[in-house]
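I have placed the structure first, in the form of C-alpha coordinates, so that the comments after it can refer back to it.
The complex appears here without one of its protein chains, the remainder shown in place.
Entry: chain A
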Amino acid sequence: MSEASDTNNTSAMKGTNKTNGTSGDRAAAIEVRGLRKSFGELEVLRGIDITVRRGEVVCVIGPSGSGKSTLLRCVNLLEEPTSGTVRVAGSEVTDPEVDIDRVRRRIGMVFQAFNLFPHLTALGNLTIAQRRVLGRGKTEAEEVARRNLRRVGLTEKEASYPAQLSGGQQQRVAIARALSMGPDLMLFDEPTSALDPELVGDVLAVMRGLADDGMTMLVVTHEMSFAREVADRVIFMDDGIVVEEGSPDQVVGDPQHARTRAFLSRVLDPAAAEVLEGEPPPGPQPEGGHQEKRGHQEVPKQQPR
(Lines give C-alpha, C1' and ligand atoms only; values in the text may rest on other atoms or scores of the structure.)
Protein backbone atom coordinates (compact mmCIF):
# COMPACT_ATOMS: atom_id res chain seq x y z
CA MET A 1 0.00 0.00 0.00
CA SER A 2 1.38 3.40 -0.86
CA GLU A 3 2.10 5.88 1.87
CA ALA A 4 -0.38 8.43 0.56
CA SER A 5 -3.38 6.13 0.49
CA ASP A 6 -2.40 4.77 3.87
CA THR A 7 -2.46 8.14 5.49
CA ASN A 8 -5.60 9.19 3.65
CA ASN A 9 -7.35 6.23 5.17
CA THR A 10 -6.12 7.15 8.60
CA SER A 11 -7.21 10.72 8.35
CA ALA A 12 -10.59 9.77 7.00
CA MET A 13 -11.08 7.41 9.89
CA LYS A 14 -10.12 9.88 12.56
CA GLY A 15 -11.96 12.80 11.00
CA THR A 16 -10.15 15.44 13.02
CA ASN A 17 -8.79 17.50 10.17
CA LYS A 18 -7.42 20.88 10.94
CA THR A 19 -9.60 23.60 9.55
CA ASN A 20 -6.86 25.72 8.02
CA GLY A 21 -5.17 22.84 6.19
CA THR A 22 -5.34 23.03 2.43
CA SER A 23 -7.04 20.11 0.73
CA GLY A 24 -4.75 17.29 -0.30
CA ASP A 25 -2.24 18.28 2.38
CA ARG A 26 -3.08 15.37 4.59
CA ALA A 27 0.12 13.37 4.34
CA ALA A 28 1.49 12.08 7.60
CA ALA A 29 4.25 14.17 9.10
CA ILE A 30 4.96 11.61 11.81
CA GLU A 31 3.99 7.95 11.76
CA VAL A 32 4.88 5.80 14.73
CA ARG A 33 4.15 2.09 14.49
CA GLY A 34 4.60 -0.55 17.17
CA LEU A 35 7.18 1.54 19.00
CA ARG A 36 8.82 -0.08 21.97
CA LYS A 37 11.66 1.27 24.06
CA SER A 38 13.39 -0.28 27.02
CA PHE A 39 16.06 1.10 29.29
CA GLY A 40 17.63 -2.06 30.59
CA GLU A 41 14.90 -4.04 32.33
CA LEU A 42 12.49 -1.14 32.32
CA GLU A 43 10.12 -1.01 29.35
CA VAL A 44 9.18 2.64 28.99
CA LEU A 45 7.23 2.40 25.73
CA ARG A 46 5.13 -0.69 25.24
CA GLY A 47 3.83 -0.54 21.69
CA ILE A 48 2.89 2.96 20.55
CA ASP A 49 1.01 3.75 17.35
CA ILE A 50 0.39 7.39 16.56
CA THR A 51 0.08 9.52 13.47
CA VAL A 52 0.52 13.26 13.19
CA ARG A 53 -0.64 14.75 9.91
CA ARG A 54 0.83 17.82 8.29
CA GLY A 55 -0.38 21.03 9.86
CA GLU A 56 -1.76 19.21 12.85
CA VAL A 57 -1.08 20.13 16.47
CA VAL A 58 -1.04 17.10 18.72
CA CYS A 59 -0.57 17.35 22.48
CA VAL A 60 0.64 14.37 24.49
CA ILE A 61 -0.40 14.43 28.13
CA GLY A 62 0.08 11.96 30.93
CA PRO A 63 1.70 11.50 34.33
CA SER A 64 5.45 11.64 34.93
CA GLY A 65 7.13 8.45 33.84
CA SER A 66 4.40 7.59 31.36
CA GLY A 67 6.86 7.65 28.46
CA LYS A 68 5.72 10.89 26.80
CA SER A 69 9.16 12.42 26.55
CA THR A 70 10.74 9.16 25.46
CA LEU A 71 8.17 8.92 22.67
CA LEU A 72 9.05 12.42 21.53
CA ARG A 73 12.76 11.70 21.68
CA CYS A 74 12.28 8.56 19.60
CA VAL A 75 10.77 10.67 16.82
CA ASN A 76 14.09 12.38 16.09
CA LEU A 77 16.09 9.41 17.32
CA LEU A 78 17.62 11.09 20.35
CA GLU A 79 16.56 7.76 21.82
CA GLU A 80 17.03 4.63 19.74
CA PRO A 81 13.78 2.62 19.70
CA THR A 82 14.09 -0.98 20.80
CA SER A 83 11.62 -2.04 18.11
CA GLY A 84 8.98 -0.56 15.85
CA THR A 85 9.21 2.03 13.12
CA VAL A 86 9.14 5.81 13.07
CA ARG A 87 8.57 7.66 9.82
CA VAL A 88 9.03 11.40 9.70
CA ALA A 89 8.05 13.31 6.57
CA GLY A 90 8.42 10.17 4.48
CA SER A 91 11.82 9.13 5.85
CA GLU A 92 12.02 6.10 8.05
CA VAL A 93 14.30 7.35 10.81
CA THR A 94 14.53 3.89 12.36
CA ASP A 95 16.13 2.57 9.15
CA PRO A 96 19.91 2.37 9.74
CA GLU A 97 20.44 3.31 6.09
CA VAL A 98 18.80 6.69 6.58
CA ASP A 99 21.07 9.68 7.26
CA ILE A 100 19.54 10.83 10.53
CA ASP A 101 21.40 14.16 10.50
CA ARG A 102 19.66 15.00 7.23
CA VAL A 103 16.22 14.14 8.61
CA ARG A 104 16.84 16.05 11.84
CA ARG A 105 17.33 19.28 9.91
CA ARG A 106 13.63 19.12 9.14
CA ILE A 107 12.59 18.36 12.72
CA GLY A 108 12.74 21.28 15.12
CA MET A 109 13.10 20.30 18.76
CA VAL A 110 12.45 22.39 21.85
CA PHE A 111 13.68 21.05 25.19
CA GLN A 112 12.39 21.45 28.70
CA ALA A 113 15.74 22.89 29.82
CA PHE A 114 16.07 25.12 26.69
CA ASN A 115 19.59 23.81 25.99
CA LEU A 116 20.74 27.05 24.43
CA PHE A 117 24.45 27.20 23.69
CA PRO A 118 25.78 29.34 26.55
CA HIS A 119 28.96 30.36 24.74
CA LEU A 120 27.05 31.97 21.90
CA THR A 121 24.80 35.03 21.74
CA ALA A 122 21.13 34.67 20.85
CA LEU A 123 22.03 35.44 17.26
CA GLY A 124 24.93 32.96 17.37
CA ASN A 125 22.59 30.27 18.70
CA LEU A 126 20.32 30.83 15.72
CA THR A 127 23.01 31.00 13.07
CA ILE A 128 25.50 28.28 13.99
CA ALA A 129 23.54 25.31 12.66
CA GLN A 130 22.32 27.25 9.65
CA ARG A 131 25.91 27.92 8.74
CA ARG A 132 27.54 24.65 9.80
CA VAL A 133 24.75 22.30 8.76
CA LEU A 134 22.86 24.03 5.97
CA GLY A 135 25.93 25.84 4.67
CA ARG A 136 24.24 29.22 4.57
CA GLY A 137 26.38 32.33 4.36
CA LYS A 138 26.71 34.71 7.29
CA THR A 139 24.42 37.34 5.80
CA GLU A 140 21.65 34.95 4.90
CA ALA A 141 21.86 33.10 8.22
CA GLU A 142 21.66 36.33 10.20
CA GLU A 143 18.76 37.53 8.12
CA VAL A 144 16.84 34.31 8.82
CA ALA A 145 17.84 34.50 12.49
CA ARG A 146 16.62 38.09 12.89
CA ARG A 147 13.34 37.22 11.20
CA ASN A 148 12.79 34.40 13.69
CA LEU A 149 13.86 36.48 16.69
CA ARG A 150 11.23 39.01 15.62
CA ARG A 151 8.73 36.20 15.38
CA VAL A 152 9.27 35.31 19.05
CA GLY A 153 9.38 38.99 20.05
CA LEU A 154 13.07 39.18 21.01
CA THR A 155 14.57 41.36 18.30
CA GLU A 156 16.36 43.52 20.86
CA LYS A 157 18.05 40.52 22.52
CA GLU A 158 20.11 39.30 19.58
CA ALA A 159 23.42 40.27 21.22
CA SER A 160 22.52 38.80 24.63
CA TYR A 161 24.03 35.61 25.95
CA PRO A 162 21.63 32.97 27.33
CA ALA A 163 22.74 33.70 30.91
CA GLN A 164 21.51 37.27 30.45
CA LEU A 165 18.01 36.16 29.48
CA SER A 166 15.07 35.05 31.60
CA GLY A 167 13.89 31.46 31.31
CA GLY A 168 10.96 32.48 29.16
CA GLN A 169 13.20 34.48 26.86
CA GLN A 170 15.64 31.59 26.63
CA GLN A 171 12.88 29.22 25.62
CA ARG A 172 11.65 31.64 22.97
CA VAL A 173 15.20 31.91 21.60
CA ALA A 174 15.31 28.11 21.58
CA ILE A 175 12.08 28.04 19.55
CA ALA A 176 13.52 30.62 17.18
CA ARG A 177 16.69 28.54 16.88
CA ALA A 178 14.67 25.51 15.79
CA LEU A 179 12.61 27.62 13.39
CA SER A 180 15.72 29.06 11.77
CA MET A 181 16.41 25.68 10.22
CA GLY A 182 13.09 25.90 8.39
CA PRO A 183 11.71 22.67 9.86
CA ASP A 184 8.73 20.76 8.51
CA LEU A 185 7.58 19.96 12.01
CA MET A 186 8.36 20.85 15.59
CA LEU A 187 8.69 18.70 18.69
CA PHE A 188 8.16 20.33 22.10
CA ASP A 189 9.29 18.42 25.18
CA GLU A 190 7.52 20.04 28.13
CA PRO A 191 8.59 23.47 26.94
CA THR A 192 7.13 25.38 29.88
CA SER A 193 7.81 22.96 32.74
CA ALA A 194 11.06 24.60 33.79
CA LEU A 195 9.63 28.11 33.76
CA ASP A 196 8.40 30.34 36.54
CA PRO A 197 4.61 30.57 36.24
CA GLU A 198 4.63 34.21 35.16
CA LEU A 199 6.92 33.41 32.22
CA VAL A 200 4.87 30.56 30.81
CA GLY A 201 2.41 32.78 28.96
CA ASP A 202 4.93 34.33 26.56
CA VAL A 203 6.19 30.93 25.47
CA LEU A 204 2.69 29.53 25.01
CA ALA A 205 1.75 32.63 23.02
CA VAL A 206 4.63 31.97 20.63
CA MET A 207 3.56 28.33 20.28
CA ARG A 208 -0.01 29.41 19.65
CA GLY A 209 1.24 31.71 16.90
CA LEU A 210 3.12 28.81 15.33
CA ALA A 211 0.03 26.64 15.43
CA ASP A 212 -1.99 29.41 13.80
CA ASP A 213 0.60 29.58 11.03
CA GLY A 214 -0.03 25.91 10.30
CA MET A 215 3.13 24.41 11.78
CA THR A 216 2.98 20.69 12.46
CA MET A 217 3.55 20.28 16.19
CA LEU A 218 3.90 17.37 18.58
CA VAL A 219 3.80 18.80 22.08
CA VAL A 220 4.41 17.00 25.35
CA THR A 221 2.86 19.29 27.93
CA HIS A 222 1.23 19.71 31.29
CA GLU A 223 -0.56 22.88 30.16
CA MET A 224 -4.10 21.61 29.91
CA SER A 225 -5.48 24.97 28.80
CA PHE A 226 -3.01 25.01 25.92
CA ALA A 227 -3.90 21.44 24.96
CA ARG A 228 -7.55 22.27 25.11
CA GLU A 229 -7.43 25.47 23.12
CA VAL A 230 -4.68 24.86 20.59
CA ALA A 231 -4.44 21.12 19.98
CA ASP A 232 -6.27 19.41 17.15
CA ARG A 233 -5.84 16.16 18.96
CA VAL A 234 -4.85 15.09 22.45
CA ILE A 235 -3.15 11.82 23.30
CA PHE A 236 -3.22 10.57 26.87
CA MET A 237 -0.38 8.22 27.73
CA ASP A 238 0.13 6.19 30.86
CA ASP A 239 2.57 3.43 31.67
CA GLY A 240 4.05 3.28 28.17
CA ILE A 241 0.85 2.99 26.14
CA VAL A 242 -1.66 5.33 24.54
CA VAL A 243 -4.70 5.08 26.79
CA GLU A 244 -6.94 7.54 25.06
CA GLU A 245 -6.77 9.67 21.95
CA GLY A 246 -9.16 12.14 20.37
CA SER A 247 -10.17 15.77 20.14
CA PRO A 248 -9.39 17.96 23.15
CA ASP A 249 -13.07 18.13 23.99
CA GLN A 250 -13.21 14.36 24.06
CA VAL A 251 -10.02 13.58 25.95
CA VAL A 252 -9.82 16.56 28.30
CA GLY A 253 -13.49 17.45 28.41
CA ASP A 254 -15.09 14.03 28.51
CA PRO A 255 -12.47 11.36 29.19
CA GLN A 256 -13.66 7.78 28.79
CA HIS A 257 -11.00 5.94 30.74
CA ALA A 258 -10.67 5.91 34.49
CA ARG A 259 -6.92 6.49 34.26
CA THR A 260 -7.44 9.61 32.15
CA ARG A 261 -10.04 10.91 34.55
CA ALA A 262 -7.80 10.30 37.54
CA PHE A 263 -4.90 12.10 35.89
CA LEU A 264 -6.98 15.05 34.81
CA SER A 265 -8.60 15.51 38.18
CA ARG A 266 -5.15 15.76 39.68
CA VAL A 267 -3.62 18.19 37.19
CA LEU A 268 -6.69 20.36 37.05
CA ASP A 269 -6.91 20.56 40.83
CA PRO A 270 -3.67 22.28 41.89
CA ALA A 271 -3.93 21.20 45.53
CA ALA A 272 -4.23 17.55 44.65
CA ALA A 273 -1.49 17.86 42.05
CA GLU A 274 0.93 19.26 44.58
CA VAL A 275 0.36 16.43 47.00
CA LEU A 276 0.84 13.79 44.33
CA GLU A 277 3.78 15.35 42.54
CA GLY A 278 6.52 12.81 41.88
CA GLU A 279 4.27 9.93 42.82
CA PRO A 280 4.17 6.80 40.67
CA PRO A 281 1.44 6.60 38.04
CA PRO A 282 -1.92 6.59 39.75
CA GLY A 283 -4.36 3.75 39.79
CA PRO A 284 -7.98 4.44 39.00
CA GLN A 285 -9.55 6.75 41.50
CA PRO A 286 -13.15 6.84 42.59
CA GLU A 287 -15.19 9.51 40.93
CA GLY A 288 -16.42 12.26 43.18
CA GLY A 289 -18.23 15.51 42.69
CA HIS A 290 -15.13 16.68 40.84
CA GLN A 291 -16.41 15.76 37.46
CA GLU A 292 -18.89 18.60 37.16
CA LYS A 293 -16.47 21.26 38.20
CA ARG A 294 -13.55 20.02 36.19
CA GLY A 295 -14.03 22.21 33.18
CA HIS A 296 -14.17 25.34 35.27
CA GLN A 297 -11.20 24.55 37.42
CA GLU A 298 -9.01 24.49 34.39
CA VAL A 299 -8.03 28.13 34.66
CA PRO A 300 -4.99 29.21 32.69
CA LYS A 301 -2.15 30.14 35.02
CA GLN A 302 -1.40 33.16 32.94
CA GLN A 303 -2.88 35.40 30.36
CA PRO A 304 -1.15 34.82 27.04
CA ARG A 305 -0.81 37.90 24.95
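Keep in mind that, in the parts below, contacts are C-beta pairs under 8 Å (C-beta built on N, C-alpha and C of every residue); 3 or more make two chains touch, one makes a residue touch a chain; residues count from 1.
Here is the rule we go by: contacts and distances are computed from a predicted model.
> Identify the UniProt protein name of the omitted chain, choosing among "Amino acid ABC transporter permease", "Na+/H+ antiporter subunit C", "Cytochrome bo(3) ubiquinol oxidase subunit 3" or "Binding-protein-dependent transport systems inner membrane component".
So, among "Amino acid ABC transporter permease", "Na+/H+ antiporter subunit C", "Cytochrome bo(3) ubiquinol oxidase subunit 3" or "Binding-protein-dependent transport systems inner membrane component", the name matching the hidden chain's UniProt entry is "Amino acid ABC transporter permease".
> Decide which residue listed in A:68, A:136 or A:177 touches the omitted chain of the complex.
Here the residue in touch with the unshown chain is A:177.
> Looking at A:38, A:64, A:82 or A:115, which residue reaches the missing chain?
With A:38, A:64, A:82 or A:115 as choices, the missing chain is touched by A:115.
> Can you say which of A:29, A:45 or A:107 touches the chain missing from this structure?
Selected residue, touching the omitted chain: A:107.
> Which residues does chain A use to touch the chain missing from this display?
Within chain A, the residues touching the omitted chain are 76, 78, 101-102, 104-105, 107-109, 111, 113, 115-119, 128-129, 132-134, 163, 174, 177-178, 181.
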